[in-house]
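In this view, the complex is presented without one of its protein chains, the others remaining in place.
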């Protein structure tokens, strides 16, 4: 174990995987400049700057993946993926299927997003749900440095395209990270706190918001379980269902907009498969259906806050008494 | 009233709106070739072929809309929107907000999608949910020729970007269409069939699938209400909630994949706001989480079928008896 | 002959070239016949463009790789694809190259080095540098050929692809089949010049525009271009000026095309041109030509029979091959 932040944990994962497998390479706008350590360790063939052209970065990753390499493409900020959707969705996500299984697409697309840096809506847009909705892709969005490392290593080893989102606010938060071979398998949620009265379900920075809300609820005598999805596709249905079948109540929290978001998916899943266990409505607490504002004051209001979650949790539990259910 | 198909209804809406408002223009790859009647009526300034370049088609629509025109851009098939996401999402959807309200974006993006023509996954991908998830946009997907006309006229008159999806399978189905000033306001669902035992919620071609399922259910003595969403953003919450508070059961049906789709949104909405009325789990019947296959045999299996919906409806009702709820 | 060329496989004979073009023509005509018979999946035929396909593909080696677009039957057949498995794919049968999942528009055949038929116009340009990057980094001498249309050249991804291939020194032979049309729009409406070749200059890339209806000229140009790519490991842009003799897709419609234009280009039909040359030179008799034509047609009838007799995929295939 050693203490490092998410950026460092990612760097470690990349270095270890490039060491392990010579087919792994990394490219993107400024990658070779910013990851000088990797450049020095693995040379300019495997750590490359690209022209400013997200479309061809994604397409090149797909083409390389289909023919034997295992690229990690850094696309910088999530909104820039708007220029890269064809390579990701129409090529990487579909061509294995369309070819009847002739090709594999072992590639990772890395992008940052999320509030906290006042960068505004063209750098900050939480669009992970788009990729959950699209076939053939996997999607991860970690909340701790250890998971940044472990999920990146798993993503690189996976034979499918993985979208790897970094919540910017987490980049410089330190945490304990295991040394060496530390893999967090794709598709496994983590129970960050056990509880019995309700389940708070989240991912990325709002996991920490939920943990703060759980503390507040504990102060009111309520025991909240906190689940960190970690992987958004495939979702860890078993962990979600087990928790909500136990607690009977759930709040899904994320910074992305509510409409057709991951929270909608989780609520729909629970409303179908844990219906009989539900004691209260399924609630979503999310960022608003609005572009991300730049102004510090508005950006703070944009992000889900512990108090709102705790209040919603209280309401859900007290409601039982009112409804007598 | 006259009988026409959806393509003709769209053509009528376009002609009427171009007649009414000289700021309305239309462009896209082959638009001037394929809409020769419009070209002849309104001239080459207002009906334009473009180069094959979806990115700039969308961006040009946004730039023109911001500065006084009311463009309708035909992007042909939904997967091609992957090249146009920046213009639609980062520009048209966000720039009003980012500018503090300085600009309006009255524009329509037209695209076809959906199974039935065996065109495969690079022409057929039901991605309407992406745009529901993105701020600043509106999304419509009609099921009848009358709605194609009325919703297109409403979309052109709206001061916001509207994504207008045509389910290909509906293009040549005839239906009665009112003459002249026939507007279907954005944001209003239609109850296609009244019922009391359960609600089938859908849009586009699967509305017809649901109607067939409702017939089948009627044969079994069950009364299904069928709601056609028509506009996916903004959702007509009031109509949905009123219906499900009445019936206590709902099945959401669409051809798009389930994960983070419109069905997830509807289920999440109902599970939060109609919770006490629910007598049974909320069920989704959707296309699989797979690219659209080309083969006729597979494509038929890809699309939700009436029998599966009817069976799910029966199960929901019979379940009450079993669970004793 | 340059040293690089001398190590290539022996050049095909003129008769080989003719036979290859006739096979493609017969294949496309078989599809047209299917359309005449009743409902059949849409197909974009390459009638009129056989010389570009045969000329370029004949210049390649077995370890080269190909990416192409929606009008790919010629490229696939020239590369040795089984027409039965192609037609089966078009018809959505499980014996198709992609088990029926791709349909006509996205056929890939890894065993032939055909990585991609992209129906997203420009998708082939998008993936080509990555395929070439694999060639570069994983060793071998193969090069990557990327066929695309004049319409695709208007997509932003054209610019990004050629620029990246140039600055990264990737061995891609870009082949633009400039067939004058982009679906329902004439090339003149979408670009200011008549040729795409010169656009290579922006990327510091060599280029050549060749008469795309003269298979021998194409073969010669492609052989030189491929040799240069092989030697320099740098990209090259080859433009073949040709013509889409039929409508954008089947069932076919040319109502929006100037008949004089069609006529002028029909007079330059690549198959007629080569056969005339061979007849003139006494390398072929009219009877011999007819025999070749018949042979190609019979092969395609057999292919059609195979495809028609093939089963549809099992519905369980709906969700296989999504993930590795």
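Going by the order they are written in, the chains are A, B and C; count residues from 1 in each one.
Note that in this section a residue touches a chain if its C-beta (ideal position, glycine included) is under 8 Å from a C-beta of that chain, and two chains touch if they have at least 3 such contacts.
Computed from a predicted model, the values in this text were never measured in an experiment.
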Task: Interface partners of the hidden chain - shown chains only, full complex considered - done: A, B, C
- [ ] Based on the whole complex, identify which of A:5, A:188, A:294 or A:311 touches the chain you can't see.
- [x] A:294
Task: Residues from chain A at the interface with the omitted partner, ascending - done: 29-30, 33-34, 49-56, 79-80, 82-83, 117-123, 288-291, 293-299, 301-302
Open item on the list: Tell me which stretches of chain B touch the chain missing from the display.
Closed with: 23, 25, 45-46, 48, 50-51, 53, 55-56, 58-69, 71, 86-87, 90-91, 95-106, 135-136, 159-160
Task: Residues in chain C touching the chain absent from view - done: 154-160, 163, 166-167, 189-193, 198-199, 201-205
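Keep in mind that, in the parts below, only the chains that are shown with their structure count from here on.
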Open item on the list: Suppose every chain is reduced to the average of its Cα atoms; which one is closest to the average of all protein Cα atoms?
Closed with: B
- [ ] Using mean Cα positions as chain centres, tell me which chain lies farthest from chain A.
- [x] C
TODO: For chain A and chain C, let me know how many angstrom lie between their CA-based centres, rounded off.
DONE: 41
Task: Gap in Å, rounded to a whole number, between the CA centres of chain B and chain A - done: 29
- [ ] Quick one: report the Å distance separating chain B from chain C, using the average Cα coordinate of each chain.
- [x] 37
- [ ] Scan chain A for residues touching two or more other chains and write them down.
- [x] 55, 86, 90, 97-98, 135-136
Task: Overlap residues in chain C, where contacts from two or more other chains coincide - done: 99-102, 106, 118, 120, 122-123, 156-157, 322
